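Removed from the display is one protein chain of the complex; every other protein chain stays in position.
Each chain gets a letter, A and B, in the order it is written, and its residues are counted from 1.
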Amino acid sequence: MWNKEFMHPYIPNSVPEVRERMLEEIGVKDIEELYNEIPEELRFKGAMNLPEPLTSEYDLKRHVEEILAKNRSCEETVSFLGGGCYRHYVPAICDEINSRSEFLTAYAGEPYEDHGRFQALFEYESLMAELVDMDVVNVPTFDWCQAASTALRMACRITKRAKVLVADTISPNRLSAIRNYCHPVVAVGLIGHDPETGAVDLSDLQAKIADDIACVYFENPGYLGFLETAGETIADIAHGSGAICVVGVDPITLGILKPPAQYGADIVCGDIQSLGMHMFFGGATAGFIATRDEEKYVMEYPSRLFGIAETSVPGEYGFGDVAYDRTSFGVREEGKEFVGTAAALWGITAAVYLSLMGPQGMFEVGRTILQKTRYAMKRLSQVGGLRVPRFEAPHFKEFVVDFNGTSKTVEEINKGLVSKGFFGGQDLSREFPELGEAALYCVTEMHTRKDIDGLAEALSGVLK
Amino acid sequence: MYKLGLIINPVAGMGGRVGLKGTDGPETLRRAIEMGAKPAAHLRAAETLDRLKPLAKEIILLTPPGRMGGDIALERGFATELIGEKGKEETSAEDTRTAAVEMLELGAELLLFAGGDGTARDVYTAIGRRMPALGIPAGVKIHSAAFAVSPASAGELTSLFFRGPRSRLYDAEVMDINEEEYRAGILSARLYGYLKVPQDRRLLQGRKSSSPASDYYHHEAIAQDVIESMEKDVLYIIGPGTTTGAILDKLGLEGALLGIDAVCGGKTVGRDLGETQLLELLQGRESRLIITPIGGQGYLLGRGNQQLSPEVIRRIGKKNIIVVATSQKLNSLMGRPLLIDSGDRAADEELSDYYQVITGYHERAVYRAVSM
Partner (left out) sequence: MTPGSGERRMAVGRTSKLRNFHQAKWDEEIIFELSNPGERGVIPTAAEPGIVAEVGDGISAIPAHMLRETPPALPEISQMRVLKHFLRLSQQCLGADLNIDVGQGTCTVKYNPKINDVIAASPKAAELHPDQLEETVQGALEIIYKLDLFFREISGMDRFSLQPSSGSHAIFAMASIAQKYNETHGEADRRDEIITTIFSHPSDAAAAAVKGYKVITLYQNEDGLPEVEALSKAVSPRTAALFITNPEDTGIFNPHIIEFTRIVHDAGGLCCYDQANANGILGITRAREAGFDMCFFNLHKTFSTPHGCGGPAGAALGVVAHLADYLPVPLVEFDGAKYHLNYDVKHSIGRTRAFYGVFPVLLKAYSWIMSLGAEGLKQVARTAVLNNNYLLKKIRKIRGADAPFARGRHRIEQVRYSWEQLTKDTGVTTEDVTLRMADFGFHLWSSHHPFIVPQPFTIEPTESYSKEELDEYVEALEKVIEEAYENPDFVKGAPYNSVVHRIDQSTFDDPEKWAVTWRAYLKKHGKR
């Protein structure tokens, strides 16, 4: 039986006197009557076996913090983990803005009373546009998996073809999500790679490209950290068959590395987590998709696109939805996907980040990462038994360390490293069995020389 | 400056007020006046103009003088250019047609007409689909889809057409009602033609969904779906309508826009067929009937389609009826069922059912059709 005495700060009208007045005004005796549309046989007669409520805020805080205390964070432990989730520095203003109630609790208001939200997201689109050098960027989607999946299906709708080719060095997790998203309408094929450099095997691509291929997709840098230096060639091969070139990037590279649009990419996608988001156990992701400002591309975005316009007052700007009606229909088209709540607040955060960093900041952070990555590769290659980097290629932020020359498995090594205060690179032995005992190490601008030297020392210790 | 045409049928709606259905023909009009009917269409038009007041400075009204528009336009303070003959007391359908043609020639961007189905027919006869038009309802019950829901809404649509997000035009049915029969309680609505009418896109999907699309898109999608499942040796009878017409377009065939065509194996087997020809064609072969609801009231089968007689439908068979319609069309019915009135009560009862309507490529809607 419902406890009439239960009062809770989140439920103002549970005060009995107020409740009575409201019931009177409605004209019913009690709330039960309001549920009379629900047939008896559908009424839940049991009890939900949930823990006793912690109605005191302090009790609640203590309880949850006790659980969280069982975690060991990357603030206490130096982490070299990456693989799609990165510890980059988050400027204080990023957290300040994305914790403002006005933004945090807004949702779907009009571009009048929510003008600020529209402008912030329009500015996000615009700032990303400069970074990727393209004129159209969407309001964020869930993550890179979704952005890539949608980019591939957009390519299919644009070219009216139903097959895509994906570089096989892609993260198996991302590939799994892409496969699920494409199946059964779009067929996903893989392109091989050069075992030495990790780069896309161009002859394999030549063999597989055909006029029923909608697009070729690769990532730069790839999941395993190496740069793809033949991007332009890949794009040319794709274009030669009327296919679209789709490239995935981590935007934090683009202050210093060439944006894919400048070497032939038609659709660019990726995740903006690096631009001002804390890691949150892999939960603070947001995907972006960018294209040229051509009708046939714009019409294929499933997501909303915010555009700028004038108002009835000269000099005043307003915002709204661009290309509201998508008018192209392709043979065997299965609709233009779905859209829902995704990751807008992270888009606003990225806007703040890019505004703070500016072109100089983006260049500097890119340079620092390049330097520290290089330094780490150098230091680790000095540790006996390691082959660093595993791939003969330029690297940004991440690289594979080959442990096959040691007597230990990565699992053992990482366990050893933890006890020494380090989170070692991610174990690749299951994701890429052909690499054997290998791990993906990530170095960002936040790693100090001491961290890196410490890692090298710890590894030496563990490998003894 | 926006050039807006305005034609008022001064006698529209007079019959209804005194219990007569329509004022088609001078005899009925005379009776209506005897019974005390007063002209009211100009008041409906005035309501529409009131909605356009915020735009008044940017509009120039092209309109005939006197009761066909000039009086109300000047009274409401609009910049007005009078066209046609001055000083005519009694106006007629001929005047409507002449005025419409002149507005077309003068480059009016949109033609507003206040009246009923008869007025819509006159406008259509004059300009066809050469110029956008929109009806201000002022007759009795209206069957054509070319009308706004209310005079105020007509003003709203006009405002959106000039000022709003790029407005879309769609083909709205103009219906021909046999007024004699109608007064006797029988509705025979026949498809007469199409006017290009500004579409209220809010009938389309709202912001919670991705990619709402135009009629053109949906017609393509529906046609693709239908064509993919067409069987080689089966005869397809294709009813009137733009949605069904799109199927013929996609097959690369010429269609009788207002009539019935027959297709088999991707080729035309008969055009603009009458009942007898249809019965002959249907003799001893498997067939399907592809139809789409017509008019603002959603007639799936109406007595106006004399070609699709109860006998024709019986020969085809209920299970072989394929219904196509865009979701916009279904939504515009606001929950009202599709209507069936073939002329044979028993047949209508049998045909009343839920139908799986093809609304897009691999999209269906289950919608109810009832007998009148």
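In the analysis below, contacts are C-beta pairs under 8 Å (C-beta built on N, C-alpha and C of every residue); 3 or more make two chains touch, one makes a residue touch a chain.
If you're wondering where the values come from, they're calculated on a predicted model, not measured in any experiment.
**Q** From the list A:Thr159, A:Ser274, A:Thr373 or A:Thr406, pick the residue that touches the absent chain.
**A** Residue touching the absent chain, from the options given: A:Thr373.
**Q** Touching the left-out chain: which of A:Glu196, A:Asp236, A:Glu295 or A:Glu392?
**A** The single option touching the absent chain is A:Glu295.
**Q** Given that one chain is not shown, which residue among A:Met154, A:Met357, A:Val401 or A:Leu459 touches it?
**A** Touching the chain that is not displayed is residue A:Met357.
**Q** When the complex is taken as a whole, what residues of chain B touch the one chain not shown?
**A** 47, 50-51, 53-54, 149-150, 152-153, 155-156, 163-166, 200, 202-210, 212, 327-328, 330-331, 334-335, 353-356, 359, 362-368
Everything below uses one rule, namely that only the chains that are shown with their structure count from here on.
**Q** Per the centroid of Cα atoms for each chain, what is the distance between chain A and chain B, given in Å?
**A** 50
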